[in-house]
Each structure stands twice: as structure tokens, then as C-alpha cells.
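Have a look at the structure below, then the notes.
Every protein chain except one is present and positioned as in the full complex.
Take a look at subunit A:
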Amino acid sequence: MLLDVKDIHKTYATADGPFEVLRGIGLTLDAGETLALTGESGSGKSTLLHLIGGLDTPDRGQIMLDGVDIAALDDNGRADLRRGTVGVVFQQFNLIPSLKVSDNIAFQARLAGRYDPDWLTVLADRMGLTPQMGKYPEQLSGGQQQRVAIARTLAPKPRLVLADEPTGNLDEATASVVMDLMLELVTVTGAGLLMVTHSDALAGRMQRRLHLRAGQVA
């Protein structure tokens, strides 16, 4: 099993006092499997994704990824995990504006020490980014920027891909194309995919679907 999440709790301090976002969530995911996380706004989908990605730490519970308990890792350990095992696709793309498209795509692979120019060429080609490689992110459309972000995430061939509403900023047609590409490339790499989405259509294309309500699995 690639991912095993057990009894996760997370509380945030807000202006109105403590707010418990996650209340005992659990889930599993195998390598090569795709899972959609759906739910209303504030149900805890993104928080759960951040915890699994090592971007934040749970108050209680266990997240076993490839046999390692993420919740027990320190800051450096979680950085190692984000660099080598997990890849995250953000809704806001989070590209580095001062780097060209080619450098953005290669960035995480270089960071992880798994730079493979042939694989990057395949990725760029499949994503239709070859003509854009010399441009800067601000010169691309939103759909193109998201494809760059996906290529960057897949470049080091991570074991687990986490996607936080990756098509939330895109129109329906572009979202569909981007999603097709992501699913295809995830299949090629054999990674597990956990995707947060509001879209029933996109969720329907995943192998499994988990619905959250008020911090718990519905």
C-alpha cells in the first residue's frame, strides 16, 4: 500500500476561536490508483491534502507514505519527502515567474536529483509545451501555465501526485484536456493520484471517490 491515513485530526485558530477542520479522517491509496476527494468548501479537503503532502502537520493521527510516518518527520524530513516522493499540483500553478518554462519544468527534477532530459522532452511534447519552452510564465495562458505545473510535478516521477483543484482556474474544455494529460502521464509513471475537486465530472474519471463533510468521511 502506497498511502495509509489513519484517524487524522487538525484544528486551526480563527478569529472566532479554535476550528477543528479534520475529525478522525482515514483513507488508503495504492500505487497506480487514482482517488478523488470531494466535499463542500471548508470540509477539510485541501487541509488533508496538505497534511499528506507534508506541507503541514496533523495534531493527531498517522500518515504512512511508502512505509514512512510523515506525522513523525521533522521539517527537513518533510522537505525530503516533498522533494523526492510527493509531487503537488496547486490550483494557482505556483510557477517561478523569473524562470523560463523549460527551467520551471526541470526545476523539481533538479531539486530531487532526478533530472532526465529525455523524460522532460516527452513531458513537454505530450503537454504541447515544446513551442513555449523559451517563454516566461507570464507570457502563457492559464491552461498552459497549469500544464507547465503538471509537467514540473511529474518530471521527477514522484510516487504520489497530489492535485489541489488543478483545473479550478480553467475553462471546461481546457480543464478536460489538462486532466486527460495528467491521467495519462500518471499512468505512465505508475504513481498514485489523489485529487481534490469540486467537479463531479472530474471526480467521475477517478478510480475511487471519497466525499468529506465537516471534517469527516461522509
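Some notes on this structure:
Basically, contacts are C-beta pairs under 8 Å (C-beta built on N, C-alpha and C of every residue); 3 or more make two chains touch, one makes a residue touch a chain; residues count from 1.
Keep this in mind: contacts and distances are computed from a predicted model.
Its UniProt record calls the unshown chain "Putative ABC transport system permease protein", which is the correct pick from "Putative ABC transport system permease protein", "ABC-type quaternary amine transporter", "Biotin-independent malonate decarboxylase subunit beta" or "PadR family transcriptional regulator". Summary of contacts with the chain left out: across A:D4, A:E20, A:D56 or A:D116, the touching residue is A:D56.
Annotation: of A:T28, A:Q62, A:N169 or A:Q216, A:N169 touches the absent chain (contact as defined above). From the set A:T121, A:S141 or A:Q207, the residue in touch with the chain omitted from the display is A:S141, counting the whole complex. Think of the hidden chain as still there; on subunit A it touches residues 12-15, 50, 53, 55-56, 75-76, 79-84, 88, 90, 94-99, 103, 106-108, 110-113, 136, 141-142, 169.
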